[in-house]
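For this view, one protein chain was removed and the others were kept in their places.
Right, subunit A next:
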């Protein structure tokens, strides 16, 4: 079944069933492997992408739900003002340890700043609670989000 997806500004006609998780299509069919598979049950946040500007867990979203809506992945989040600030702050603070969860962290952080340009610690906790980092980079993530907010 052919699905038309708009990912990072590019149209893709992909021949997949409409109930396949969006993540699988992004990684295996389109070849955008920056988005990671973590838990597969929307519990860790590693697979976060934006659909219609809203962060979603692509491991549980059927690709059919994303048809007709712009999808943004880590490969293009730097094209947005908030995404670029977040990525710069990530480098400046040197947030990443192993890095596996970080594309999801950056996608959630960018969505947070887009909705709330000056988040408090509580605001950051409330949104970033859905993204797990087994290296425990949480203090640096919080510092980087604050740095990115200041740069705005």
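Simple rule for what comes next: a residue touches a chain if its C-beta (ideal position, glycine included) is under 8 Å from a C-beta of that chain, and two chains touch if they have at least 3 such contacts; residues count from 1.
The rule we apply is simple: contacts and distances are computed from a predicted model.
Asks: Unshown chain, UniProt name, "Isoquinoline 1-oxidoreductase subunit", "Fumarate reductase flavoprotein subunit", "Dyp-type peroxidase family" or "Response regulator transcription factor"?
Replies: Listed in its UniProt record, the absent chain's protein name reads "Isoquinoline 1-oxidoreductase subunit".
Asks: Which is it among A:1, A:54, A:81 or A:98 that touches the chain not included here?
Replies: Answering carefully, the residue with contact to the hidden chain is A:54.
Asks: For review purposes, identify every residue of subunit A that touches the missing chain, sorted by number.
Replies: 40-43, 45, 48, 54-57, 60-62, 65, 108, 111-112, 114-116, 123, 126-130, 132
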